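Note that one protein chain is taken out, while the other chains of the complex remain in position.
Going in written order, the chains are labelled A and B, and every chain counts its residues from 1.
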Amino acid sequence: MTGQTLWFISRATGTVSLILFTTIVVLGMVIAGRRAPHGDSATIVMGLHRWLSLGSLAFLALHIVTAIADGYVSVGWLSTILPFTSVYRTFWVGLGTLAVDILLAVVVTSYLRHRMPERSWKAIHWLSYAMWPFALIHGFAMGTASEPLLRWLTVLCGAAGAAAVAWRLRTTHADRERRALVNFQEWS
Amino acid sequence: MTIVEELERAGLTGRGGAAFSTAIKVRAAHDNDADLVVNACDGEVGARKDAWVVEHHLAELVEGARLVTSGRRDRVTYAAHRGSRTADLLTRAGLEVLDVPARYVSSEETAILSLLHGGLAKPMTKRLPFVYGGRDSLGKRIAPTVVLNAETVWRVSQVRRNGPDWFRRFGTDTEPGPRLVSVGGAVAHPGIFEVGSGVPIRDLLDAAGGLEPRVPALLVGGLGGVLLTTDEAATTAWSGPGMAAYGGSMGAGVIEALDPTRCPLDVVTDLVTYGAGESAGQCGPCMFGLPAVAESWAELARDPNQQTLDRLQDRLGVIPGRGACHHPDGVTRFVGSALRVLMPHIHEHVAGPCPLGRSRHAVH
Partner (left out) sequence: MPSTDREVGVRIAVDRVLCTGHGVCARTLPGRIRLDEWGYPIVEAVAVDPVDADLAVKLCPARALYLR
């Protein structure tokens, strides 16, 4: 395979990964923010959230492998797990590496969720809110200005995610409100 | 004989409500090297007996705790409601006291354990009994701990001191031993009485100086118990089977005569509203179900009709067994019994003003 092809595949899979991550994070917020009477769609949302996270790993793996194998720029295998070790654009590649690390932690803990303390799972899952902007900024910074389409896709992902965050901050449901209300009382 | 063997032979069961074999709990505590919490909260509505134990038998209580923890005093914590006289007495005796928020559900055993381990005084899901150690729902470790009611621990020392045969001289074969009952409310002389299972409830009421005139009903077992008519109470034995006939139990040993100056429907409204407000807000069916039950009951008391009655009964049918603790089971049981006992009175309300001529319903 020529470097050109590899470079192209890397771009494409990177973009698809970003779109998938955005979708997964948005679906996650939908799950957290909604309750009855959305039981039916919640089931689909939950299934998608779970299976897309697994599926996204394939695109991500291809993205990383092709980016390194391309050889056009020197990233190095170490940089796939250790952030900020890449010679080429240390900071922007490093953000991508950080996102990968967090993603792996989130996916692995979610598959082990039933075998670990719930609060540890929760703490790690919250890191997703850092993973997603890291991936986004990485994508935006690394994408060249010569491809306006990719740039626009990245911006679109950012807008969708930001809208979801805004919705999530405002939305509430009876379960959460009742718990908070009772917690105001004396319990310790 | 070891203390477990003695307890087994004596047949002591928990005096905190569930009446589970104390021998089995103490054996599990020994096997798991568990800590002990002595529950002296008296959290149940009308309960005062554990305060009485602390006030009059503190030395024997401490001795019982020593027996359960194989002599290791540093393994014992006394749980009492914050600001109560019991907490004060225990603290002044130099004992390790856990200050429990003075509320109903916080005196449930796993709420105490959660508080003891640095959490909130809210019940925990019991996947396994915590005498084996375990985790709360969020995964925090809970060390092996056994919770025993204060009267239970006092009885442990009595069994050691006087022997299982002495213990079995009280009560019945299946429910042996002396037990405390707090009798209060509309009686001449409220107090704590020691009896054996099987005595007529009438005797207990007589011991308390008798009922005041026109008592509409009796609350047996508090918010986790049942309502009885005065006739039922007069003809029933204070025993497990006696109370089971009405869906109740001897529970934590409380009998309260309802205030004859108030409409009993209003009294029940107050009680169930209190119970709903005591939900720890952790389990959906409890934190939404109990307020819904309270609302249905209040509506029934205000404006009795079939639709409200049906809705209340549906709710009562769907809530039990669906909380991390037995609080919702207790409250729904209580309301179910109130419905049975007060149904004639509800029908009288349909016909006109409260026939007992009681305060609130004068506006009808």
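In the analysis below, a contact is a pair of C-beta atoms (placed from the backbone, for glycine too) under 8 Å apart; a residue touches a chain by one contact, two chains touch by 3 or more.
Computed from a prediction, not measured in an experiment: that's the story for all the values here.
Within the full complex, the residue among B:282, B:308 or B:337 touching the omitted chain is B:282.
For the chain missing from the display, the contacting residue among A:46, A:65, A:165 or A:182 is A:46, taking the whole complex into account. With the whole complex as reference, residues 124-125, 127, 136-137, 282-286, 288-289, 292, 315, 318, 322-324 of chain B touch the missing chain. Even with one chain removed from view, chain A keeps its contact list with that chain: residues 31-32, 35-40, 42-43, 46-47, 50, 113-114, 118, 121, 174-176.
The working rule: only the chains that are shown with their structure count from here on.
Averaged Cα coordinates give chain A a centre that lies 51 Å from the centre of chain B. Per the touch definition, chain B reaches chain A in the complex via residues 101, 103, 106, 115, 119-122, 135, 137-140, 279-282, 284, 287-288.
The residues of chain A lying in touch with chain B in their complex are 116-120, 122, 174-175, 178-179, 181-183, 185-188.
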